[in-house]
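All remarks here apply to the structure that follows.
Missing here is one protein chain; the remaining ones are kept as they sit in the complex.
First chain written, first letter: the chains are A, B and C, and each begins at residue 1.
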Amino acid sequence: MARIVGAITTSHVPAIGGAIAKGLQQDPYWKPFFDGFPPARDWLAKVKPEIVVMVYNDHGLNFFLDKMPTFAIGAAGEYRNADEGWGIPTVKPFRGDPELSWHIIEKLVEDEFDVVSCQEMVVDHAFTLPMALCWPDQNWPVRTVPVVVNTVQAPLPSAARCYKLGNALARAIASWPKDERVVVMGTGGLSHQLDGERAGFINKEFDLKFMDSMVNDPAWATKYSTVELVELSGTQGVELLNWMVARGTLPEKVKKQHSNYHIPISNTATGMMVLEPAA
Amino acid sequence: MARIVGAITTSHVPAIGGAIAKGLQQDPYWKPFFDGFPPARDWLAKVKPEIVVMVYNDHGLNFFLDKMPTFAIGAAGEYRNADEGWGIPTVKPFRGDPELSWHIIEKLVEDEFDVVSCQEMVVDHAFTLPMALCWPDQNWPVRTVPVVVNTVQAPLPSAARCYKLGNALARAIASWPKDERVVVMGTGGLSHQLDGERAGFINKEFDLKFMDSMVNDPAWATKYSTVELVELSGTQGVELLNWMVARGTLPEKVKKQHSNYHIPISNTATGMMVLEPAA
Amino acid sequence: MPNAKPRQPVPGTTIFDGEQARKGYALNKMCYSFNDAANRAAFVANEDAYCAKYGLNAQQREAIRNRNVLQLIEAGGNAYYLAKFAGIFGLDMQDIGAQQTGMTKDEFKAKLLAAAR
Partner (left out) sequence: MPNAKPRQPVPGTTIFDGEQARKGYALNKMCYSFNDAANRAAFVANEDAYCAKYGLNAQQREAIRNRNVLQLIEAGGNAYYLAKFAGIFGLDMQDIGAQQTGMTKDEFKAKLLAAAR
């Protein structure tokens, strides 16, 4: 039986890729952000996952509006990064785990989640940056299963539906017969808005309440509609839906191993958390 | 308030396109099949729909295994037919209704159906042939909303999930503020199998029971898993899932206006039905 | 014992599941390309080069060479995509059915008619 040993949630701003490429981790602008990650790496060294289930949103690299999924699951043997339009350096390919992917797809469809299966998929910064933050040598020691959530094109899945998807993912993983350790990552957010007269919107109060809810009241955000979440966290802050999926894979009671919150990187309030199932 | 005035379900064998192109409607091989449609046309002339919601499965024209949806909804202004590999003559484009499509997509996502929205889409014989059978002059008098169901790549959505999708479509259409008449079509089946040593499998007894259930016991087929439906109706007979969606858009009590059943066209047991909500 | 269920429980039938989809990805991708007449012509003009472009493995290449549907299914082919390959040779679904069941086309047609009784 596979076991979810914990979840890591983190922001995924493209500029982080540039900072990594230029080695700016100790630069005063970047240090408060990068300093969040050594504790996560220590934790990963301890829990030694074989598999990362990566919950993120595609930013218009693999999906376009001709075929825009609500939820998509990767089922490829390998996932490559690609040029997203800004010349962020691409990273080494990621190993997939098609057997586990198909197991998850089967269980999710059985559970009445109408997912898209993707046997070929390129992954963008929302997938690659959290991996690079966790494993800076970029020798990925895990196999991966991408879970893509639509945060781009309204209607978005509700926070409640995302949380339930997390619950269903947990059931699927628990029924995987191999004795393997799984870390679920949820990437994106926290509050930020790139577009419109409200560009630059950040809501520290909401973010801190949201991060607290991850520990103490996991369904808290499900009381908001996605439009209300845009109002509270910005047009891109709504990427926190990926956090809801990741949180939904853990039991109600969790232990916070670590967290960090910093304003701003680029236009974004960045947050990260390491959560474990409570013993 | 839009109103679903009824449903038409029918098989959609590619060879029908060839027979239409060659004018074989009165040919002894084809006559028992084509004779099913004049009553449907009379009914359409009476109920005068403005809109057809077409529930079908794509046969590898618009979707490939790189991005394989469980449920996809067209949201384009126009849908074109295209060469599927066999040189079936293509037909005139179909008008879409993007406003209604988006209304349906919003309502379905709100109802926790994780649909794919498609702003660009080519439609195959499973869409075009039922239209050509209903309007032989091929001057399509309706706007259309394509609803695509995965019957190609297991895991398929269960018959129960498909029936519930129909229920949700009915709610979505009922909440559309325009005063328009909608016909739902469900295409594919009935029993047939193209592939494997069991090619040519037909199950008349099952088909007749299934057609009876459409009238008298609409959830009957939901007791079967999709693998059981393959066993009972063949690898392509499972396209009857599209019938389940269409049936789910009607109330429990319906009136059968017409039906036809004929074996074989190509390798297929063909069925068609015209159902109305009971007064 | 949820895994005691056989993966392919229907005799004479290969349900196209994730395992088949993985096995047949290159083959089905090639067949999907036959939606386009120019690609069908390119295949006919140089079958070897076309198969190589899509990275078919030896089993798939052999099954394509043999125009053998059961072998194509064994190699991961899906009926809906394979139909586009059959279309290149003007084969209809009854030709395909006859080939797979080891019947003549007339025998296969008779079998279908018999189902009407």
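Everything below uses one rule, namely that contacts are C-beta pairs under 8 Å (C-beta built on N, C-alpha and C of every residue); 3 or more make two chains touch, one makes a residue touch a chain.
Predicted model, so just to flag it, every value in this text is computed and none were measured.
S.K.: Taking the complete complex into account, tell me which visible chains touch the one left out.
M.R.: Counting the whole assembly, the omitted chain is in touch with A, B.
S.K.: For a quick check of understanding: of A:D179, A:D195 or A:E252, which residue touches the chain that isn't displayed?
M.R.: Considering all chains, including the one not shown, the answer is A:D195.
S.K.: Out of A:T128, A:T187, A:T235 or A:S259, which residue would touch the omitted chain in the full complex?
M.R.: Result: among the candidates, A:T235 touches the missing chain.
S.K.: I'm checking contacts with the chain that's been left out. Which of A:V55, A:A76, A:C134 or A:V152 qualifies?
M.R.: A:V152
S.K.: May I ask which residue of B:P32, B:P98 or B:P136 touches the chain that does not appear here?
M.R.: Checking each option in B:P32, B:P98 or B:P136, the one touching the absent chain turns out to be B:P98.
S.K.: Please give every residue of chain B in contact with the chain that is not shown.
M.R.: Residues 75, 77, 98, 101-102, 105-106, 117, 119-120, 175, 177 of chain B touch the chain absent from view.
S.K.: By the contact criterion defined above, which parts of chain A meet the unshown chain? Give residue numbers in ascending order.
M.R.: That gives, for chain A, the contact residues 14-15, 59-61, 64-65, 82-87, 152-155, 193-204, 227, 230-231, 235-236, 262-264, 266-267, 269.
The rule we apply is simple: only the chains that are shown with their structure count from here on.
S.K.: More contacting C-beta pairs: A-C or B-C?
M.R.: B-C
S.K.: Could you state the distance in Å from the CA-based centre of chain A to that of chain B?
M.R.: 38
S.K.: How many angstrom lie between the centres of chain B and chain C, each centre taken as the mean Cα position?
M.R.: Taking the mean C-alpha position of each chain, the two centres sit 25 Å apart.
S.K.: Calculate how many whole Å lie between the centre of chain A and the centre of chain C, each centre taken as the average of the chain's C-alpha atoms.
M.R.: 39
S.K.: Please list all residues of chain B that touch 2 or more other chains.
M.R.: Touching at least two other chains: 65, 153-155.
S.K.: Which positions in chain C are in touch with at least two other chains?
M.R.: 17-18, 21, 25
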